[in-house]
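Presented below is the structure to which this report refers.
Every protein chain except one is present and positioned as in the full complex.
== subunit A ==
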Amino acid sequence: MIQQIDYFVIAPPLVLALAAGLVLLLDAFLPARRRAIIAERPGPSLPSRSGTATGLGLVTLAGILVALGFVVAQALGGGSPRSTFCVPPGLAGSGTLCSFVADGFTLVFAGMVLVAAVVIVLMSMTELAGGAIPVGEWYFLLLCTLVGAVTLPASRDLIMLVVALELVSLPVFALTALKRYDGRSSEAAVKLFVVSVVSTAIMLFGVSLLYGIAGSVYLSRLREVFGGQAMDLPAVVTVGVVLVVAGFAFKIAAVPFHSWAADVYQGAPVPVAALLSVISKAAGFAGLILVLVTALSGQAGTWAPIVAILSALTMTAGNLLAMRQRSAVRLLAWSSVAQSGYILAPLAVAATAPGAVGTSMAYLVIYAAMNLGAFAVVMLVSRAATRNELDDYRGLALRRPAAGVTLAFCLVCLAGLPPGLAGLFAKVFVFREIVGGGAGWLAVVMAVNTVIGLYYYAVWTARLFTPAGRPEPSPYRPPLTAWLAVGLALAAAVLFSVAPQLVLDLTSLSASG
C-alpha cells in the first residue's frame, strides 16, 4: 500500500533539512586551499573567510525564514489540523492514527522555536566572526537541531517523539564542543553527552514499558488504553510513566537532572547556551506535554504529584544556586533552571484545569523572549570581556546605553517586576492556574521563590548602572547582527509587556488542539 505524504504539512522540517544539506555542501565546495591558509595564518585572510561565514549564515537564516513562512501559512490556512504519515484507514481500526500532526499546539511551538532560531543565528554570526570555530559544521548542526525541535511538537507517536528528541540533543553535544581550543568546552560537551545518554536510556526503557502494555506507539491509542479502567492495568504502568517523566526532566534541566546546566552553559559558546536554554528546553516541554497530557491523561494520579514536586524542587534549587554565582552565564543557567520550575508548575494541575497547558506555553513563549534578550546582551559583553563575570557589567548602561537598558529590561522581566510587565503577567498567569487548580502550596513555594529570584536579578541590574571602577576592557565594536539579535528579542519582550493578550490568544489555540 502506498502511503500518501502531505508535503505541505512536513514542509517546515523538510526545508530546514534541505538547508542543512545545502550548508554542508557549500562549505565542502569552498576551496580547501583557503582553509589551509586560515589554519596557518588566521590574520590576513579573515575578510574572505568572514565573507564565507556571513554567506553561510545568510543561507541558514533564509532556510529558517522559509520554514517560518510555511508555519505561518499553515496557521493562516485554518481549518481542521492537517496530518500525515497516517496508518491507512483499512488498518487503523477505529479512529485515525497519524504520526505527524500540524495542529495549533505544533504550530505555536514550531513558530516560537523558529523565531528564537533567528535570534540565535544572528548571535552565531557574531560569535563566528571571531574566526576560531568551523562555520559550516556549526550551521549544519544548528539546522539539524532545529529539524528535531520543529518535528518534535508535531510527533504523535512514541518512536517519532524519541527520534525527534534525540535529533534535538545529539547535534548540541557537537555544537558545545566546537570551541575545540577551549578545554572547558570539551568538558561541557562530555558532561552533556553522558547525562543525556543516561536520560535517553531511562526514557527508552519507560517508552518500551508503555508500548509493551498498550501494544501501540500512537499517542491517541495510548490515551484510550491508559484512560480507561485503571483497575485492569498492571502496576508496571507507574514505572513506565515515572521513567518517561524522568527522561524529559533531563531536557528541561529539572531537579534531579539539573546539575549539568551551569557547567554546560558556561563551557558552551554563548549562542549554544541560548539554544539550550530556549529551543532545547521548549522541545523538552513539548515532549513532556504530549506524553503526559495527550497520552497519559488517564494516569494523572501518578504523574501530577511527581510533576508538582519536581516543579517545586526545580524552582527552589535553581534560585538558590543562582544567588551565589559570579559568572553571568552561570547565573543565567541557574535562573533558567528556576524558570523551568515555573513553566512546569501549571502542568501539575493539567488534569483538572483545562487551561494549564496554554498557561505553560504562554510562560514558555514569554520566557523565550526575555531570556534570549538577556543572552544576546551577554553575548555582546562576552566578546569584550572573556571572563564574563558580573563585575564586567558594571556601568554597562553608561558605556553602552542600548545594551545596558535592554539587559536591565530583560532581567527585570525575568524577575517579574514592573516595568517588565511580560514577566509579571506570565507569573500571574501561572499563579492563577495553580491556585485555581487547587495546588495552593505550590503557589506559596513559587511566591517565596519569586522573592529569592528578585535578589539576584536586582543585584545584577544594579551593577549595570553603577559607574565602573576600571575602564572598559577593550574597545569592541559589535557587528550589526549582534544589535539585530538584541533588538529582535527586546522588541518581542516589549510587545509581550504591552499586549500579553497576544500570547494568551496564541497559546489558547494550542491548548484546544
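In this text, contacts are C-beta pairs under 8 Å (C-beta built on N, C-alpha and C of every residue); 3 or more make two chains touch, one makes a residue touch a chain; residues count from 1.
The criterion applied here is as follows: contacts and distances are computed from a predicted model.
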Omitted chain per UniProt, picking from "Phosphate ABC transporter ATP-binding protein", "Small basic protein", "NADH-quinone oxidoreductase subunit M" or "cellulase", is "NADH-quinone oxidoreductase subunit M"
Could you tell which one of A:21, A:95, A:256 or A:418 touches the chain left off the display? A:418
At which residues does subunit A meet the chain that is not included here? 412, 417-419, 421, 424-425, 428-429, 431-432, 435-436, 447, 450-451, 454-455, 458, 462, 465-466, 499-501, 504-505, 508
